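Now for subunit A:
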Amino acid sequence: KDSTSSKSAAPVKITFWHGMTGPYQKAVNEIISDFNKSQSKYKVVGTSQGNYTQLQQKIMAAAKSNSLPTISQTTYTTVPDYTENHLLEPLDNYMIKGSNALSDSDLKDIYPSFLSSSKYQGKYYSVPFSKSVRVLYYNQDILDKYNLEKPTSWEEIAKDGEILKKDNVYAMGFDKSWDMEFEGLARQAGNPLISKNLKVNLNSADSLKAANFIMDMVNDGTAKTAGEDFYWTQAFTQGKSAFYAGSSAGVTQMVAQAPKSMKWGTMPLPTYNGKKATEIAGNDIVMFKSGSSDQKKGAWAFMKYLMSKNETSKWATLTGYVPLRESATKTDAFKKYLAAKPYNQAAVDSLPDGFQSNAFKGFSEYRTKLLDSVDAMLTKNEPVKKSLDTLQTQTEKIIKDNKD
Partner candidate 1 sequence: MEVTFKDVSLSYDGTREILHHLNFTIPEGTLVSILGPSGCGKSTTLMMISGLLAPTSGKIFFGDKDVTKQDALARKVGMVFQNYALYPHLTVLENIMFPLKMAKVKKPERKKRALELAKLVHVEDQINKKPGALSGGQQQRVAIARALAKEPSLLLLDEPLSNLDARLRIEMREEIRRIQQETGVTTIFVTHDQDEALHISDHIMVLNNGDMQQFSSAETLYDNPSNLFVAKFIGEPVINTLAIADFQGELDQHVPADILKQAVSVGIRPEALQDHDSGDDTIAAIETTVKEFEKYGREKNAQLDFHGKKLLTTEIENTLEKEQKLTLYLQKSGFYLFDQDGKRIFGGDQDVK
Partner candidate 2 sequence: MLNEKPTLKSTAKAFLYLLPMLLITVTFNIYPIIKSFMMSFYTKYDFFTDKVSRIGWDNFKFIFSDPDFHIAVKNTLIFVVGVVPLTVIISLVIALLLNKIKWLSGLFRTVYFLPFVTSTVAIAQVWHWIYNSDYGLLNYFLSLFGVNPISWLESPKYAMLSLIIMSIWKNLGFNIVLFLVGLNSINERYYQAAKIDGANSWHQFTNVTLPLLSPITFLVTINGVIGSFKAFDQIFALFNGNPGPSKSALTIVYYLYQKFYTEWKYGIAAASGVVLFFMILVVTVIQLSYSKKHVHY
């Protein structure tokens, strides 16, 4: 109400919890201090709460004891659960209405997949923050050795596999689970695993085909999952596979671990069924209801600041996450960064084809089941059809149970 008087007084304190550690935490802090310096009304205080798991627990505990921060990092898939429990402030009033709203050009500039995943039941509840995409890593040494081209489609990779198999080299390496790639392939077949209106397509013909495509590669020895290593990174650096479908955030690690002598690169995921798609992973920022209106206003200012062209490009260069808006990729700073770190190019190139799965209430439960299902196919040799049929029923039940 009395915003003028509060201006001269101490700035409004905005608490921000996140799950960033190490160099990432440093980057967050840098941007926070940029924001705090850029104005005097608000003061953002960021705290790292360890990793995402601990962050989730902490939010739960804080919610229960009414001591939530003003804003927090979280995955957008928790939004349905948070809203169900009336914890979140819808952002429409700040983001598309009001004095400090995003302009139309802003909204257009931000990658649509980011915006769409910020929306739940027609309202914005989060803004994108630390985002990464799936990209394809390739081992140039192997390609050279076997005279292979960089693949344009998944089908080509499968074919390359036939050649590489003879020398005990895999064509494709996956992380422990291939659920992201599965969802990607299914999308490319024109079939989101769970549609916006919550139709479950897990055992549809397209989905089955996609899953079978992957499992066939795994079963006939042209592809391999990381298993106990969790990320395929390590195996990739050892030349175990020609390609690796992994997170763009893994580039830093890959650079650190790959022998200097190894030639490798990144590129957007190839097409499947003639279409392109890459799943976006990462975290958003949400605003809790419990803050004061001043805090909320300030929090929004901060969120907007984070999405601004310069800041998001700075964030991306500091961390390796992708910029949130297209214009940011055009800034000089970012271009310079890409020139220095060409491996990060692929992620930016993939962004236009990015998608995110639809969040709904019970999403975490569904995701647990999805991982279980993939796991069963991999470790118990459960037939794809059987596994996905079960998943289909389970998921339908989850959605139904969460309706009432």
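The set was built so that all candidates are chains of the complex that A comes from, given by their letters.
The working rule: a contact is a pair of C-beta atoms (placed from the backbone, for glycine too) under 8 Å apart; a residue touches a chain by one contact, two chains touch by 3 or more; residues count from 1.
Because the structure is predicted, anything quoted here is derived from the model rather than measured.
Peer 1: Sort out for me which candidate, 1 or 2, comes into contact with subunit A in this complex.
Peer 2: Selected candidate, touching subunit A: 2.
Peer 1: Which subunit A residues qualify as touching candidate 2 in the complex?
Peer 2: My answer: residues 53, 56-57, 60, 63-64, 81, 85-87, 176, 227-230, 362, 364-365, 368, 371-372, 375-376, 378-380.
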